[in-house]
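What follows is a single structure, written as structure tokens, with notes after it.
Left out: one protein chain. Kept in place: all the others.
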Amino acid sequence: MNDVLNARARASTLAAGMAKQPDYDARSWARTALSASTSKRALGAYARPLACVNAISLIWTILRETKTLKSSVTGVNTSFDSAYSLTFSAMGFLLVFRLSRAAVRWWDCRTAFGGITAGVRDFVDVFLIYASGNARREGVADDASAWACAFAAASKAFLRGQSDGAVREEFTGILSEEDVRAMNEATHPPLFALSMCRRCVKTAFYHSSSSSAPSHDPSSALADASVRGELNKQCEFLALQVGALERLRATKIPEIYVIHLRTFLMVYLTSMPFVFVNRWGWGTIPAVFAVSFALLGIEGAATECEIPFNADHVNHLKMDAYVMGCFANVAAILDWNAERERGERVG
Amino acid sequence: MNDVLNARARASTLAAGMAKQPDYDARSWARTALSASTSKRALGAYARPLACVNAISLIWTILRETKTLKSSVTGVNTSFDSAYSLTFSAMGFLLVFRLSRAAVRWWDCRTAFGGITAGVRDFVDVFLIYASGNARREGVADDASAWACAFAAASKAFLRGQSDGAVREEFTGILSEEDVRAMNEATHPPLFALSMCRRCVKTAFYHSSSSSAPSHDPSSALADASVRGELNKQCEFLALQVGALERLRATKIPEIYVIHLRTFLMVYLTSMPFVFVNRWGWGTIPAVFAVSFALLGIEGAATECEIPFNADHVNHLKMDAYVMGCFANVAAILDWNAERERGERVG
Amino acid sequence: MNDVLNARARASTLAAGMAKQPDYDARSWARTALSASTSKRALGAYARPLACVNAISLIWTILRETKTLKSSVTGVNTSFDSAYSLTFSAMGFLLVFRLSRAAVRWWDCRTAFGGITAGVRDFVDVFLIYASGNARREGVADDASAWACAFAAASKAFLRGQSDGAVREEFTGILSEEDVRAMNEATHPPLFALSMCRRCVKTAFYHSSSSSAPSHDPSSALADASVRGELNKQCEFLALQVGALERLRATKIPEIYVIHLRTFLMVYLTSMPFVFVNRWGWGTIPAVFAVSFALLGIEGAATECEIPFNADHVNHLKMDAYVMGCFANVAAILDWNAERERGERVG
Amino acid sequence: MNDVLNARARASTLAAGMAKQPDYDARSWARTALSASTSKRALGAYARPLACVNAISLIWTILRETKTLKSSVTGVNTSFDSAYSLTFSAMGFLLVFRLSRAAVRWWDCRTAFGGITAGVRDFVDVFLIYASGNARREGVADDASAWACAFAAASKAFLRGQSDGAVREEFTGILSEEDVRAMNEATHPPLFALSMCRRCVKTAFYHSSSSSAPSHDPSSALADASVRGELNKQCEFLALQVGALERLRATKIPEIYVIHLRTFLMVYLTSMPFVFVNRWGWGTIPAVFAVSFALLGIEGAATECEIPFNADHVNHLKMDAYVMGCFANVAAILDWNAERERGERVG
Partner (left out) sequence: MNDVLNARARASTLAAGMAKQPDYDARSWARTALSASTSKRALGAYARPLACVNAISLIWTILRETKTLKSSVTGVNTSFDSAYSLTFSAMGFLLVFRLSRAAVRWWDCRTAFGGITAGVRDFVDVFLIYASGNARREGVADDASAWACAFAAASKAFLRGQSDGAVREEFTGILSEEDVRAMNEATHPPLFALSMCRRCVKTAFYHSSSSSAPSHDPSSALADASVRGELNKQCEFLALQVGALERLRATKIPEIYVIHLRTFLMVYLTSMPFVFVNRWGWGTIPAVFAVSFALLGIEGAATECEIPFNADHVNHLKMDAYVMGCFANVAAILDWNAERERGERVG
């Protein structure tokens, strides 16, 4: 796994994915408040209702201010604004409630994927430490490290719904073509890789009753049973993380919440020009634009962040970067293992 | 379990359930904001108070605007709107508080059922891996897998309160008719299935002191005790999930919260036409409709999502789909087990 | 425990408790919004301040509107309503904050008691499974099941602060009169029952070094140590639940929060008629009533739900029902254990 | 430990501490809303800014209303109140946000200390049960119980920052003078007591490889290893609780939050009389007092509850009472242990 060429091949594949999801500088107001990037603003998520509301506002204001419509038609009562205030705070709460649910979900996703990368490196570290000094086990440890890395990369591909499975280049020097194919053909590639990890744990540390080798003394059997349990618990942890991510990917907020909020919002915004045109005149057009952009933008941000597994959305999880970090850590662990055997201090 | 015909029979039964709870497209505003589906909007939950409030509004506005009532009767003071603003924000908080409690509950339900499906597949994976290579245990592993799947399906039926227990077709190729009957007749079918899983764990991995077979060497006994503990911990995890779901199903928000909020809301809405008719005239009818629809709809959404275990509510948990996914994963695990014994990389 | 007469005796005792805390139908608006039950509304918690505020409002409005007071006295400035709006939203937040703390506490109580019932049945299930097939252990398992059930019932009585301990009828067929007396006389009955459960675990599964019986082979000792650990962990879980419940019962929200909120609320409400009477006239009386009922009712709901362990409060935990469900599950587990020994599928 | 005189000596010491932190009756409005206790209201935390704001308000209103100042100086524009409304809701959110953070912290503190008392009694219960029947271990169990109780009392003293360590009287009959001195001189007394508990666990249940006693048979070694692990896990739990409490004591909310909120609040309140005096006249004085008392009181409550470890603050953790309860439970456990050895039901 630590071959330089292979590492470079993997890195360049992942770097291509990372380039689509750059980090941002939260301290720069110029690059945030004035950002003109429609992808960063996820404008696609609310462009249509925004256009719709403002078209109505534009047409109605023009008709009204140019006196095209007779005043008998346009005499909408302006005293309705108290009804607006009455309902607005409820709508504001709802919007921010939706946004905060999305933010919590987003962070849950991040936490679970972070659990995957941290879990993989711990699994590899413990496996290597207890395998070292025993040739048979060291071979199994190699397999286990490979499958653990494959688990992280397969989770990424699975969550993104890549129909043809994980990209092969990411596994250069880790799994053979054949293994990648087997994994990608499985119904659930991450579960497949995890099952392989568990099999490695069994192969290395399980003293089965049917084993013909009578050489195991009880003392080492005890020690091994305890290590086996520890490693399997780490597999369990990884399984829980991927389960949480699947759940988050498959489950949106209940439909009724979204429908009701959006209907509410659209009625609110489209009725605005009719109620306020008498008071605001031509100013209706920018005012309605500002209010609708502000409110629809909040809804849009929530929609954008609800299921953040897309490879080319700037606001989604930067899974390529996380997997790359995970690979780098595993590579370092493999290096250290060769160097320091017993944890003694030197010098 | 992996017989094609049986799998198809199970799938078609579950697919019928899934069809009643389709997923939705959160990115489409047209299909959400403009949705006319009364079931998606759970209109049933608040149709009556909505009708009641608007009937009063309609009658009063007509009486007033057509001068049917003498003005001495109708002279309700319009200066009360400051009282409205004073109480409204408290009511808005309360409404959104209730909604957010319901959302948290809903997600807790989803998490617990997700725990069931993820726990079942992990239980099966570990059981199979450690049973393989030992004919007696492999038989027990078959039983354990079947009961674990049965646990998931029985939980679904139990939570839905299906009086005649789980549907038999869902168990085709998993449990015999007789077993399904025994399980459905139990006071608590999921607990029954789980108890069977625990018995399988005991049968496979427990070296009882009374066992006459002296062939077990201590090393393998050690290894088995550790596996047994691990599997039983997974059963424990499943038990906690079903316990959490039962608790959520049996417990509503305290009655006083609901009563007080609804009384508050009804007083607020029904008094609205009397206070505002002087200012809004005929506009009172649409304004009261809009406000009451917005606010009652929030309450309705909370009521709808509080106990989300109904098979034909669109907004409730799509448990048929989750169970189907669980079965598919277990089937895949059974397949892999035959193929890869030791976790070695090939190719 | 599964004797029919005993079960009936227990059930009727618990059913009497359940009758005081009926469930409610959240979908019916008529029975919630229009409920006239003072106990459901916990009117007792805020009847006095409500009466006080409205008496002041009534007297002042009458004095003012009947011109009993000269206008020089009554000339309170009406422009203060902006001060009202300025402080109201802070008060509204505070009220709903208090309510939501109470709701979280209430649900924490529910979760902990749910943990008790679920923990008891799991403890019994595991104990029985691993005791079966060994006559001595089966006897201990009977004791353990009895003490576990007693733990649940004793927790209920302890949390309710029943000075004479748990009701004896609830233990018919579970514990002898003498055991119930011993438990009730203990400083902490649930802890006593739990300690008995732990002793049963030790008696059944602990191979003490002082035991003279040399017949135990190491293999079964291993298996038993692992089962013992598992059962003791379940006792630990039960101990944590009862600890959490004690803590919730003994700890209110910090006094300063309650004092400050209530002072704030009373100043706000009692000053209302003085400020608004000029504008609202006779309408002051219903308006102040509506506002004070709405706000004091929120505070009252929080007070009512803060420590929900009372046997005759409708809004409190329905612990009789939970204990009954727990007993039913344990009874079923005892039945199954006789029938299915190995978890095999039949038919 | 269960000697009557010793128990009485301990109890009277703790009762003196408890008297400083009485409980309150949340159902009585008279004793809460009308409370005149400055310590309950923690008036000290905000007396200065309150005095400052109201002095300004008083002076300005007098100057203005007695026409001491010429009108050209006093002509502050009253139209600024819209700026007030614009910023107020943000300030209200901030205030309640700060209050709710403090409430969550307070409850975290309570939970952690509750974990200590519950953890101590569980540790003692398990230790005694598994030590009984073995004379050497029973001696160690006595030491372990004493150190566990000492841990609870030392945590209390440590969190309160008592410079001379825990009060000796609290340990009457538990630890010798010499042990108390050794503990109090340690850098971290609770950690010292915990370390002693762990040493007791080792002494009682650890079969070290260097022990010369060959009498241990493997079966009992197994059982003991499992008990040792369980007891050490409980020590770990206690360590986590005290770690959490130290963290809460040492960490305030980030300074910027407090500074910004307070500056905001002071600007808001001190500018109030200048803006509103034209409209409110002499009423400015009570109005500014009411608003400033309400808002500063919320901030004061948050400050008061942020680090609730003071022995003489009414609103802080009643740690004397918790420790007393813990001692009572441990004493009861010691009693039971003598009576019931096997958990069997009697009668």
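A, B, C and D are the chain letters, set down in written order, and residue numbers restart from 1 in every chain.
We take it that a residue touches a chain if its C-beta (ideal position, glycine included) is under 8 Å from a C-beta of that chain, and two chains touch if they have at least 3 such contacts.
Here the structure is a predicted model, which is why all the values come from computation and not from measurement.
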item	value
Chains on display which the left-out chain touches in the complete complex	A, D
Candidate in contact with the missing chain, chosen from A:W60, A:Y130 or A:F171	A:Y130
Omitted-chain contact residue, chosen from D:Y24, D:F113, D:Y130 or D:W147	D:W147
Residues belonging to chain A that touch the chain removed from view	23-24, 26-27, 29-30, 32-35, 40-42, 81, 84-85, 88-89, 91-93, 95-96, 99-100, 103, 106, 110-111, 114-115, 117-118, 121-122, 125-126, 129-130, 133-134, 215-227, 229-230, 234, 276, 279-281, 283, 287, 290-291, 294-295, 297-298, 300-301, 304-305, 308, 314-315, 328-329, 331-333, 336, 340-347
Chain D, residues in touch with the chain not shown (by the definition above)	45-46, 48-49, 76-77, 79-80, 82-83, 85-87, 89-91, 93-94, 97, 101, 140, 143-144, 146-147, 175-179, 182, 186-188, 191-192, 194-200, 202-203, 206-211, 214, 216-218, 221-222, 224-226, 228-229, 232-233, 236, 239-240, 243-244, 246-247, 251-260, 262-267, 271, 303, 306
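Criterion: only the chains that are shown with their structure count from here on.
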Touch graph components, with chain C removed from consideration: A, B | D
item	value
Size of the rotation, in steps of 5 degrees, that lays the CA trace of chain B over chain D	145
Chain B against chain A, contact positions shared by both copies (same if over half, else different)	different
Distance from chain D to chain A - Cα centre to Cα centre, in angstrom	38
Whole-Å separation of chain centres (CA-atom averages), chain A against chain B	24
Chain B, residues touching no fewer than two other chains	85, 89, 91, 93, 216-218, 221-222, 224-226, 229
Chain-level touch network, classified as line, ring, star, complete or other	line
